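Below, a portion of the complex is reproduced, with chain positions unchanged.
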């Protein structure tokens, strides 16, 4: 399908290409490396994820913090993602991937966090050179919120965010983006008139950027992490089902207005 | 909603319980441990996944092989899961989790592998004490196939399966289930009249069982692994889109019969 | 991808064919008919659905009852499908199709009904010539339930089921399958010792079969109907959001066992 002037282009000229993986009769090549003879048994799953995503094996720091960030955001209790997944498995016990998919669909920005919006905020701040306070005032005026700040449960701090910053300082990876995240916290405090919790999405974005991860990682990391949590909930659902009880509790909370 | 005699029970009496995670204002508890003070910075993502899934931290061998198995099955080229995910992102660039969900939905047993069916086969063989040859004959007669054998691409062996078995032997974790998997390969050869490729699903199941993983792991491991591959493909799609070209190629391959 | 002996065949020889629809520069052909010059403005959506599904336009009775059955099962309050969909839209307001998909995934047999299992039961009964009582005893022993009987809310009858049977009798379309459904109700009463509600899934299946619909219709009809209900709930969610309240109610109903 051809492009129509400036109209949306559906379809591409030239042969489409992927650089991620190809299977052959005698081997599987992943990012130019031999999966079974080179990668299997040598890379951890986290290192392999980095390779798949970026085409390069991670440095020691990149691996350490990728593990840290994935662990930080994999689980947070019976979030709507886990509720939806468990109800879906209860309705169709034969389809685990359907339940995982339902949980993934519920991992929208409002629930899972806003690491990619935080990343965008940090990058634009660095690129523009504008003062954090000015950006906070502008963002609050335009959108009513600043990504990365506020949390419905954790007060006065988000322990996951603090631990990430602590380890980033300890290991000497805190750079421009982490400094900027802290500056934004200060600015939010000033503009808001009181401190707001820096939630875990902000240090996730800041550390990924300071370690040279591509922007895409800010969305991919929470989604992969949350999938691990979903799978644990679904394994528990198969042993101790609560899916229908969850649906019943939700239904009973609502009145019918006719 | 109450049970109706012996009819399916929808709803549960008593308070539903989860043991996986709870968030508090000052901490997050995962399987009874403090996420930010204990787990973050100490566990790798793979170790954390094991803890979420089973409630226990893995032994050295369990961690090593969980990493190995996840790496073995994360990617295999432009499988239908990746095609569906990339087409979905092309149709709605604003929804990454929609594209991931579409890819997960395509990870049905025929495409992703049959590790949980292999696990069931191995467990039933051990429990019944029947000879592999007899089971193969019976399974082939009933279902026309034996899970874990045959592969459309890899011949004469699946390099991923061979590498898993090699490392399992090397590290001394090959036990009853791995031995049985090898016995099944032999039996399939005898019954079929020619050797069939043992595909990666079989050693994944055998090693998980020999290492004491719960049966649920046989489905969860491939799904988590495949999510990592999906996220890599979607990151590439955002940079070098081929989603519409994939859809066009699929459409052009089909005739309309009116 | 080639077949491997008797192993599962992935891929087909010969050009794949579809008979449903093809788009040309100057027209769209649906089941051999011109969409814009013939079908649009003449067929109702229900008649068009019948044409898409079967390749034929419906008779007057087929159209009337297809409308009736779709209306009967489109909505049933805040079922888990609607809860999951509304929570998903709340988490990602930008993706309506993600929320619809999440709702569809929750439409597994336990929640949406078992019309296709009822259809199978009725067809096997007719084919085998066995007595309903005998089949009920066998099915109960094997599976602990008989599809189409029992309902958590409607007692002593399901008003939707009764209305379908009433109209089928009135319009003279009640045939072998409807008679058999009634015989099964009687048999369930005898075997169970007390009457069980015939739920709406059973007359849906019976009427579809008596009107000559293909077996596939027994699954497709509830899914299409439920999509209409989902879209209504999502439109309401956009105006009067309750998605997060539903998630909160579900979470609060669960204890954390550590």
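Lettered A, B and C in written order, each chain numbered from 1.
Just so we're on the same page, contacts are C-beta pairs under 8 Å (C-beta built on N, C-alpha and C of every residue); 3 or more make two chains touch, one makes a residue touch a chain.
Computed from a predicted model, the values in this text were never measured in an experiment.
Q: Because only 3 copies sit in place here, please give the count for the whole complex.
A: Per the structure file, the complete homomer consists of 4 copies.
Throughout what follows, only the chains that are shown with their structure count from here on.
Q: Which chain is most central here if centres come from C-alpha coordinates alone?
A: That would be B.
Q: Starting from the mean Cα coordinates of subunit A and subunit C, work out the distance between those two points in Å.
A: 36
Q: Distance-wise, how many Å sit between the C-alpha centres of subunit A and subunit B, to the nearest whole number?
A: 22
Q: Two or more other chains touching the same residue: where does that happen in subunit B?
A: 1, 10-11, 16-19, 21-22, 97-98, 101, 153
Q: Quick one: in the complex, what on subunit A touches subunit B?
A: The contact residues of subunit A facing subunit B are 1, 10-12, 16-28, 30, 35-37, 39-41, 43-46, 48-49, 52-53, 66-68, 70-72, 74-78, 96-98, 100-102, 104-105, 107-108, 153-155, 159-160, 162-164, 167, 214, 216-217, 219-220, 223-225, 227-229, 231-236, 238-242, 244-246, 248.
Q: Can you name the residues of subunit C that touch subunit B in the complex?
A: Per the touch definition, subunit C meets subunit B at residues 1-2, 4-8, 10-11, 15-19, 21-22, 29, 31-32, 92, 94-95, 97-98, 101, 110, 140, 144-145, 149-153, 192, 196, 253-258.
Q: Would you pull the subunit C residues touching subunit A in the complex into a rising list?
A: Touch residues, subunit C against subunit A: 77-81, 83-84, 87-88, 90-95, 98-99, 101-102, 105-112, 242-254, 256.
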